[in-house]
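Excluded from the complex is one protein chain; the other protein chains are retained at their positions.
Should a chain be cited, it is by its letter among A, B and C, assigned in written order, with residues numbered from 1 in that chain.
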Amino acid sequence: MVNTVLEVQNITKRFPGVIANDSISFKLNKGEIHALLGENGAGKSTLMNVIYGLYKPDEGQIFINEEAVEVQNPHDAIARGIGMVHQHFMLVPVFTVLENIVLGSETTNGPSLNLRSPRKDIQKIIDQFNLDIDLDTITEDLPVGIQQRVEIIKALYRQVDILVLDEPTAVLTPQEVDDLFKIMRSLVDQGKSIIFITHKLKEVIEIADQITVIRRGKVVGSAKPDEADQQSLATMMVGRDVDMHLHKKKAEPKEMILEVNNLVVKDANGNVEVDDVSFEIKAGEIVGIAGVQGNGQTELVNALVGMIPTESGTVKINGLPATNASPRKVTEMGSAHIPEDRLKDGRVLPFTIADNMVLNTYYLEPFAKSGIRQQEEIKEFAVDLVEKFDVRTPSAENTASSLSGGNHQKEIDAREFSRPINLLIAAQPTRGLDVGSIEYIHHRIIEKRDEGCAVMVVSTELDEIMELSDRIIVMFNGKIIDTVNADEITKEQVGLLMAGVTA
Amino acid sequence: MTDKNNNQDNKFLKHLKKNWAKYTVGILLIVAILYNYDRDPKVTQAVLASMVRHSTPLVLGALCGLIGERSGIINIGIEGQMLISAFAAFMTTAYTGNIIFGVVLGILTGMFMGYLLAIMSIALKLDQIIGGTVLNILALGITSYFYQVGLSMGQKILPIPLGKLADLPLVGRVLFNNPPITYTTFILVFVVHYILFHTKWGLRTRAVGEHPRAADTVGVDVFKIRYVNLIIAGGVAGLAGSFLSLEAVGSFERAMTNGRGFVALAVMIFGRWTPFGAWGAALLFGFASAMQTQINFSGALDIPYQFISMLPYLLTIVVLAGFVGRSRAPAASGVPYEKEG
Amino acid sequence: MTKENKKKDDQIKERSFGIVGVIWKKISVPLTSIFLALFIGGLIMAISGSDPFEAYGALFQSAFGDINGWGRTLEKATPLIFSGLAVTFAFKAGLFNIGTQGQLLMGAITSAYLGFAITGLPAIIHIPLALLGGALAGALFGSIPGLLKTRTGAHEVITTIMLNYVAINITDYLSNGPLKEVSSSDVVARTPPIEASAEIPQVAGLPLGFFIAIIFAVFVWWILEKTTLGFEIRTAGLSGTAAKYAGIKVTAIIVITMVISGALAGLGGAVETQGIVGRYQPGFNTGLGFDGITVALLGKVHPIGNIFSALLIGSMKAGGAKMQFVADVTPEITNVVQALMLFFVAADRVVRWIIRQRETDDEGLTLTTGWGN
Partner (left out) sequence: MSKKYLLIVVLVFALVIAGCTAADAPEATCADEETLCVGFVTDVGEVDDKSFNQASWEAVQEFAAANDVFEVDYVETRDAKDYEANINLFVEAGYDVIVTSGFAIGDYTAAAALANPDIYFIGVDQYQGFDVPNFTGVQFNEDYSGFLAGAVAAMLTETDIVAGVYGTNLVPPVQKFKQGFEAGAAYINPDITVISTYSPGGFETGFTDPEWGATTAAQAIDNGADIVFGAGGQTGNGAIIEAGTQGKLCIGVDVDQWLTLPEAHACLVTSATKLIGPAVIDMLDAYMTDTIPEGNYIGGAGLAPYHDFEALITGDMQDILDQIVLDLESGAILTGFVLEE
């Protein structure tokens, strides 16, 4: 018997200037993983926010257990059995895991907060679904994958039957994705239903029971995973044929650009984050740094570009010493850095796009002459880049915060790629981007390589590493566990290395 | 089992390692106090009792500030809240002759000021520094404009010795022979700590101050938490005002807060946004103030008195720079919350 | 009236309101804010039995009625512009400088010292020299919280508050001790008067200091908006990590900002000493630094805005006594008016609603991004 637990009918949601959802309908059955597939900006998140009570729909109706309802707010949604794991985790960083889970559904003991009995209940959930987590850890100290688990437990603790996972794999390593899928399976096995929002085709085929594809706010098709293939889904999702594979020439490594010897980096508390790491990158090759999030890659990048100090070891760029060089020095040595957190690190949101385009070259001619900024030059430069890199904005004088989605990434790429560089350090260059944008960025990275640039790509997306890299360095626990040529190793082998398993 | 024990040992060691400076200073202080008490009980008592008196309005002001900031609203209007409450408390007492009415009205006035700040920073989304500044200037203007000459409230609030406790050596005079608002302050430190860290309301408050969106998504009413907390915090500032006019002085004078609201702000940050931290910081400042007076009393230091006068301020800076260092404010404080959609 | 006529009528209206309309759009909100604040202040006066028209009339007449009034208004506004600029400048780097009062005092006493201790210089050298000394003293005093913050993490809000009191005591000591004026008839704690060559003169009855202040306001605006240093400061103020990424030495920026902020406050003290007081005397600079916070906020944390907000507050200070003299109204009512002005200027949404003006997508005023680190 098919039991529909959630149905949305003709949901329409308009924002000034855009129709985010245009008469969307779909059904979620009990015990089903229903994938909502669509590019960024297709309207998936808006739809989920409507279901979750964060937005009011302009038209349409939601049915829960075949009963028409109006979800007032998230609290109401939870009460009706809908839980949501947001793409940006809704966790209080300084709280313990336990505190984060009980927040909003606290039990009390007289006036006091009672954490004892929830602890037992939560432990039960943890055991039941094999979630393995320490409830007393401070949340911000946890790796992303585990934080996501906290979100799932949060929902389960509220006894939801329907779980909405918004791009849950975007930030996960392959192993973590596997773990997540296991958890999802065990959830549906025990009677929960899941809405799985993603733009990753492969995952959809792997895990979903039913697929609904959304494009520009409309449902453009649906499929069963066993009837669909990646290519057809991609075409449906993007609205045109997509080249799924990168075509790149074989690398022709030339002179040495980056040399790292015995590098050690410690964090503020003295914990070793990067442990005796040595490697080199030559002009004309792409080296991928693979590894599960939190194994020292972030610190490695930050140390290389001068954002954090190194403990010991040496770094050379173009044969010149660059150990503990300032970010500016590193930039001036001809390197570009695409930071991991694009919203926070690489840009100043209240500034204009033009100012962001010169964020690390503002002091150089022609943007400044003897300490005085040359507004005209900056504007000209920015307008040019906006056009060249297809940054979607009415004007380069608009603030960076007005940009949407992938345009943030394009803005940074435009700035970093526009300089003459011979070293490109890209951290998670495509995180959270849609297929079209990923395709675009990958091509640009390869283009840079072919121009003779040494490229270091740090990614937790194994596919990305496999596709882009000429050589792959796998980090585990702050150490380089192995360095391999990309065409001599399978994805599965890299995955094992990332888990710390050496052959 | 042993593993767990080990773990706990480790935690303890880690804690010690991290806080050794605090503990060392604390132990040294206690030793020094006891030594002095042995040598000159009267002066030691006098200094410590004065320390408590100096610290009371600062603790209350800091509590007001931190309740607000813990829920995400910066409050630099403590000075104004205190001043206008002191005024209201005094006027009420002068007209009704009833000190309890005065205290109640002082608190209510503080709450109203808190409500004003809440409207400005939550509903109107004014910059919170502006909201606080508005309160400060407004309070100064209103109290001076409506100040009346010749009013008298009779006797100010008297100390209530707590039975036998008050006869204890040293602590008796310092802790257990105080007027009621001072006792209330002691209790409030514990109460605010308890509420912040051991109740549902406190958990939600801290969540709202750190990550309001997260709190919102689990059904916590961000605005309600902020409103209520700011009003309660205003009440605490109101109590501080009542303390100033009814308990400490027994009269109202224009601008009688004399910057205490700002020092309270410093005390709050110094105390890392925790009630006990604020208490400690206020006591430190109070101790330095009392020492400054005592040095002048003793006439022992023959240097221009302005240098002695700098003592509390310099000591605060030195301790802050030398021992406390960086502190982390609640992440969302100062940022107006916008609901989605 | 036919339709066509009405249309024509509308057109005429449009045209006649053309330029005025544009200006009105710009100034309607601040103007209405001022008006509303005055109105409510007047209401309070009326309720408490005073005549608001008489009071405001006296205030206005005293502050702007003649050249003397203008002179005093500008005199009052001058140090406020400087302390407002000091606060504004620090805000731009994300720093809350509550210590302008202390920096201003240090500047004032230093310029007084240079003003009386050095003799025989021509004014063209002596005036800028003493001003420079005041600026340096303020800068030095302002650098302390900057250095403490970058070296030890000590929060500038605490250190600047504490240093205010330290500055009061230092200047009290100096003016009552080593720098005290020695004369048999005079026992007040104060320095000797500065040399005539250090005095900033009046120009046609107006204080030259005010024009110096305007030059500095423009200069500060220029630094912030047009120079790379300003870019660095604003970047650091908005995002520490982005600044670091951009190769900006955030710690250096914090110190530089506090130095410049302190220098501006110190200059305010120096201009006050050389232009108005003529010596250093304790109690003569009370509140000038603290008012800088109000001035900066009322000026929307914009260097040029500071000039207008300082004039506004300055006029109330200049006219307050006359208001009391003529209308028997306690001048502190102007504090209430100031608070309301600040409120309405910041709550422009409320004001727009009142005057039924459509919201522009003018960015709201945001200066606090928390207490930072």
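In this text, a residue touches a chain if its C-beta (ideal position, glycine included) is under 8 Å from a C-beta of that chain, and two chains touch if they have at least 3 such contacts.
Worth saying up front: this structure is predicted, and the values here are computed from it rather than measured.
Though it is not drawn, the left-out chain touches B, C in the full complex.
Residue in contact with the omitted chain (choice from C:40, C:132 or C:321): C:321. Annotation: of C:168, C:254, C:296 or C:340, C:168 touches the absent chain (contact as defined above).
From the options C:46, C:67 or C:187, the residue with contact to the unseen chain in the full assembly is C:187. Although one chain is hidden here, its contacts on chain C can still be listed: residues 13, 17, 20-21, 24-25, 28, 31-32, 35, 38, 53-54, 56-61, 65, 72, 75, 165, 168-169, 171-172, 175-177, 180, 184-189, 276-277, 281-284, 286-287, 317-318, 320-322, 324-327, 331, 355-357. Listed here are the chain B residues that touch the chain not shown: 42-43, 45-47, 49-50, 53-54, 57, 149-150, 152-156, 158, 173, 244, 248-251, 253-256, 258-260, 289-290, 292-294, 296-299, 304-306, 308-310, 312.
To be clear about the criterion, only the chains that are shown with their structure count from here on.
For the pair chain A and chain B, the distance between C-alpha centroids works out to 43 Å. The distance from the centre of chain A to the centre of chain C, each centre being the mean of the chain's C-alpha atoms, comes to 47 Å. Residues of chain C in contact with two or more other chains: 366. Across the interface of their complex, chain A is touched by residues 226-231, 234-235, 238-239, 241-249, 363, 366 of chain C. Across the complex, chain C is touched by residues 307, 326-329, 331, 337, 339, 341, 344-351, 355, 359-360, 362-363, 368, 371-373, 375 of chain A. Per the touch definition, chain B reaches chain C in the complex via residues 74, 120, 124-131, 133-138, 140-142, 144-147, 254, 259, 262-263, 265-266, 269-270, 304, 306-307, 309-310, 312-314, 316-317, 320-322, 324-335.
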